[in-house]
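The other protein chains are all here in position, but one chain of the complex has been omitted.
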Amino acid sequence: MPDVSSPAIAPRPQRRPWLLGVWTAIALGFLYLPIGVVVLMSVNQSRILSLPFTGFTLDWYGLALADAPLRAALGNSLKVAAIATLFATGLGLLAAFAIYRYQFWGKTAFRLALNLPILLPGVVTGVAMLAYFSSLELGLGLGTVILGHGVFGLPVALGPILTRLGQFPTALEEAAYDLGARPVQVFRDVLFPYIRSAVVAGALLAFTLSFDEVVVTIFLTGRDNTLPMEIWGRLRTNITPEIAAVATVILTVSSILVVASQRNSAPPSA
Amino acid sequence: MPDVSSPAIAPRPQRRPWLLGVWTAIALGFLYLPIGVVVLMSVNQSRILSLPFTGFTLDWYGLALADAPLRAALGNSLKVAAIATLFATGLGLLAAFAIYRYQFWGKTAFRLALNLPILLPGVVTGVAMLAYFSSLELGLGLGTVILGHGVFGLPVALGPILTRLGQFPTALEEAAYDLGARPVQVFRDVLFPYIRSAVVAGALLAFTLSFDEVVVTIFLTGRDNTLPMEIWGRLRTNITPEIAAVATVILTVSSILVVASQRNSAPPSA
Amino acid sequence: MQTQSLVYLDRVSKLYRSGGAEIYAVRDVTLAVQAGEFFSLLGSSGSGKTTTLRLIGGFEQPEYGEVYLNGEVVTTQPPYCRPVHTVFQSYALFPHLSVAENIAYPLAIARTPREEIDAQVRDALKMFQIPELGDRRPHQLSGGQQQRVALARALISRPKVLLLDEPLSALDAKIRDEVRQELKAVQRQTNLTFIYVTHDQDEALALSDRIAVMDQGQVQQLGTPRDIYDAPASLFVAQFIGKANFLRGTIVDVAGDRATVLVNGLALQARLSSPAPALNTEVTLMVRPERLRLSSAADTQSSTHFLENQVSATLTQSTYIGAVQELRLTTAVGDLLTTQLGQAPIHASSSFTLSWQAEDCLVLPVD
Partner (left out) sequence: MQTQSLVYLDRVSKLYRSGGAEIYAVRDVTLAVQAGEFFSLLGSSGSGKTTTLRLIGGFEQPEYGEVYLNGEVVTTQPPYCRPVHTVFQSYALFPHLSVAENIAYPLAIARTPREEIDAQVRDALKMFQIPELGDRRPHQLSGGQQQRVALARALISRPKVLLLDEPLSALDAKIRDEVRQELKAVQRQTNLTFIYVTHDQDEALALSDRIAVMDQGQVQQLGTPRDIYDAPASLFVAQFIGKANFLRGTIVDVAGDRATVLVNGLALQARLSSPAPALNTEVTLMVRPERLRLSSAADTQSSTHFLENQVSATLTQSTYIGAVQELRLTTAVGDLLTTQLGQAPIHASSSFTLSWQAEDCLVLPVD
């Protein structure tokens, strides 16, 4: 054992990036504060949507809960999001496999095309779909909204699945074949367990997207409103703390879904 | 040299995934067709936005070009997008470096917070910013739109830069220091050349986002319209082939920007 | 026909298309592996050794030729129909299954009854000395332990042939030696046929009954380790396996399997590999460094005077690498490298004699 009685030179203090710290504080404040303000207003006793804080209350949440049109809109939103998510995730899974497994003509175009809906301006695709559905003589309503959200959700659901499949070690698949498993068994025993959490992540993202979407929905819906549409409609006329309460709820649910989705994005430890 | 006169067994034909091909065709058609319809309408002689095709014309483009409000809206859009992109890319670059270089308290929260604007529903953040800017007594107008788009563009610009920085081999930086370069020279000679194309990619994405954005813009603008807003306003009243022409132009420009951005996303060959 | 061999490849070729051109990954390979053999495919990356293994495993199908297992054509059969298992370079353990579930997988697929699976897995864990690891996940194991689990899984349903694709390359140098011994022991115990792919010549020489040296998709030489080391069939094999000295010369006399070769004016005695080249053709002579005897020039009573070839030499460089010393010497026939298993430091001195047997000096074609 060596003698550790060296002359103790005190460890140098690490240089701290103060300037950066200040910048961080500003940036965080700038991004977070607006959202903080809305949350604050939803529990503020004041009738008009403004500061300062006059007293804590949960009345606006109660009011929002009792509001029939808001509840109908929530029901519509959940219905649309659920069906569109199923549609997007199912097609996304198929498309991901097609890209992963097969070499086919137009594969690059196929991948690009799948991403088109999220890359292009919502106004343009909204108009495009409206014109298309009209020419197909599909009556506007929740059905067309679901179709539209499904198309938008497809690339969102596809993303995590495709990423995970790209990390899938081919040797695992070959090992299963080698040990006697037939294609269906290989999928069930090896491939799907590996991508399962990515499928969940993709579905959660697609659900969030559908639940929050406004631009395309406006073009494709008939008389039925989804929740963000209903909020929007009211915002144009009258901003109330009740709306702030609903916004806070949407915010919370969206955040939980996104965090849950990111949790599911890590591949299984190999 | 071995004898290559083996009994020629014809190479087996590869199994082609026919079912998948059909599915692909439907999916592509479903995604592409609506957009195709809009493009078609923009060059259709018919006055009303509908099929069938009655004859080719570029008149609607001429009409759109001569339309003063449209031109004003385009000017606004370009101005907003340019300034917001500068803002978003500059801050994104700083934030990316902060995350790459320093360990600091709240780093994970910082990263999550930076992504918040694109993860949260536009309606909620739109309301939040409106309320926030109002309470700061900032007059609504292009200035507030630029601020809003800058905040939204930040995570979009940050993404590619952060990804590229994550791939940057630390050894390159150490080699430059080792060979006598001071920190500023290291940044100029080694680090920036490595991430340059990612900065360009990020800026292009931020520009596209700002150019196409509607939801937040509605809340933050005063009397000035951006191009998508102007289109939208007209769509609610009267859908004309002139609008289809503008939509086609936006579509083309957006696609070019996105493709250019993706081209810039590959790291320099090491 | 050798279709009665356990594994038989009959003029097998595998093509890849790369930018319009067709490239042979494996070209016209014919191989017969007998039951119970430890057979190695040795080559550098891109030599076609792994593709050959994958053709036997069923992961690739050849464009030309046929693959026989146990006398039956299996050329187009998928991997799950072949009585052949593989140990992958990455081990390919299923990450979401425990060690015991991994090992049980081939039995579970074959619908073996629960109790029987449990018993066999317990035996396998015992045999591979990892009885306490059954409940762990693969990522909790060391490299050596993962290797054992992969081996146990591949062996549990008693395949006819075990294919091993560089199974030691992911291990540390120190543990690799140990696992190599275990592998050989397992093969001896089970008396299974092993087909082993490696780029490591020491590994191939130490483990194999027979070796096929591959290059550019073709088998360059097939033989026992001793054949390949002592009598390489070509300059390529001689350069690929071990270290060697090469001398250019002209063949001037042939008598039986002995030849006299003129190198820089000196006549050297060498051994002929069939077929004998014509007189006055250029040839390459190969001598292994450890077959050169080094003696002090003064020492005439040395036991080296009966060796056929003798040249005087000057030491130019000596490198000490533990067990052996590598000495570089300048001689009238060219620079020669010799390896001495030695303790005493050898210092540069004006005169040494290098001598070697004609038996150890092989005549090879120029290229």
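Each chain gets a letter, A, B and C, in the order it is written, and its residues are counted from 1.
The criterion applied here is as follows: a residue touches a chain if its C-beta (ideal position, glycine included) is under 8 Å from a C-beta of that chain, and two chains touch if they have at least 3 such contacts.
Note that this is a predicted model, so its numbers are computed, not measured.
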Open item on the list: Just to verify: which one of C:D135, C:D202, C:D253 or C:D335 makes contact with the chain not shown?
Closed with: C:D202
- [ ] Check the options C:I241, C:V311 or C:C361 and report the residue that touches the missing chain.
- [x] C:I241
Open item on the list: Under the stated touch rule, tell me which residues of subunit B contact the chain that is not displayed.
Closed with: 169, 171-172, 174-182, 185, 189-190, 193-194, 268-270
- [ ] For subunit C, enumerate the residues touching the unshown chain of the complex.
- [x] 44, 174, 201-202, 205-206, 225-226, 229-230, 241-243, 288-291, 319-324, 326, 339, 341, 343, 345, 360
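As a convention for this text, only the chains that are shown with their structure count from here on.
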Open item on the list: For subunit A versus subunit B, what separation do you get between their C-alpha means, in angstrom?
Closed with: 18
Open item on the list: Can you pull out the residues of subunit B that are in contact with at least two other chains?
Closed with: none
